[in-house]
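Other chains of the complex are left out, but the ones given are in their true place.
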Amino acid sequence: MTVTDYDALAARLQAVEDRLAIIQLLASYGPAVDSGDAEATAGIWTADGVYDSYPAPMHGHDDLVAMVGSDLHQGLINGGCAHLIGMPQVEVHGDTAVATGYSMLCVRDEATDGFRVWRVSANRWELTRTPTGWRTTNRVNRLLDGSAQARALLGAATQ
Amino acid sequence: MTVTDYDALAARLQAVEDRLAIIQLLASYGPAVDSGDAEATAGIWTADGVYDSYPAPMHGHDDLVAMVGSDLHQGLINGGCAHLIGMPQVEVHGDTAVATGYSMLCVRDEATDGFRVWRVSANRWELTRTPTGWRTTNRVNRLLDGSAQARALLGAATQ
């Protein structure tokens, strides 16, 4: 085995590790936010990372921590909810990456002994490699209500 | 490290790459179809690939492009919808593979400010390795309405 062979194998392995690490980072969002762990939630983003969602974009860890502690979010998790992140499509380009996929928010509905699907959204996650692993620099979330904006978020993944 | 060691490591890495590539191909279906990108949708299949679904099986890229452009599909995406593909179980055998899992179609329901789960289906994807990556040769989709056919699609994965 030559050094070139080794380098090629190591590069392929790195590509797999990166993709899997990003899938796992996204999979950690639900458990973090639905358990009410504000620090773990914020830690999915870089210190100045943005979460562009409803009702207003959040900038940096303080905004993310405040979202988890908000009356809206606390009401959701105390009533019963699940923030599900679908299997994303991930493209890695060196030290940055884009993940595209869906999120679904289900809320407990005692009246029907079931759950209501309240929100299904298109999501674009922009990520960067940091010394402690992949982190989100910008996540954009748009309700799939037929708007061109939500469809464009998904469409950008296939370009 | 011997040549044998290297070959064994490279084969294991190839197995991981194949499985992950197939998971990613399936993850690209939703963004392609929900953004209305007919070419990207068709490109998930081989040129003569089949999508055996409602209301009638589609054969080849022309049929798939027509499906995305149809009044039914355009109505769905303009009203708000999400074609979610669940995490599949993937078995690779050399240059072919089978992926088994679920699909869920959620449609926007303005009346309840939420979404309706319209379809949940069993899916079997048969795939082939091509010079440009894994592509679908046959996808069979059956509504999980209690029919033996849908259950058999899922059961084939565990044989």
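The chains carry the letters A and B, assigned in the order they are written, with residues numbered from 1 in each.
The rule is simple: a contact is a pair of C-beta atoms (placed from the backbone, for glycine too) under 8 Å apart; a residue touches a chain by one contact, two chains touch by 3 or more.
Small disclaimer: the values here were computed from a predicted structure and weren't measured.
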Per this structure file, total copies of the shared sequence (2 shown): 3
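In this text, only the chains that are shown with their structure count from here on.
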Copy-to-copy rotation for subunit A and subunit B - C-alpha atoms, rounded to a multiple of 5°: 120
In their shared complex, at which residues does subunit B touch subunit A? 1, 3, 5-6, 9-10, 13, 16-17, 20, 23-24, 26-28, 30-32, 34-37, 40, 77-82, 84-87, 106, 108, 110, 112-117
Residues of subunit A defined as touching subunit B within the complex: 1, 5, 9, 12-13, 16, 19-20, 86-90, 100-102, 104, 116-120, 122, 143-147, 150-152, 154-155, 157-158
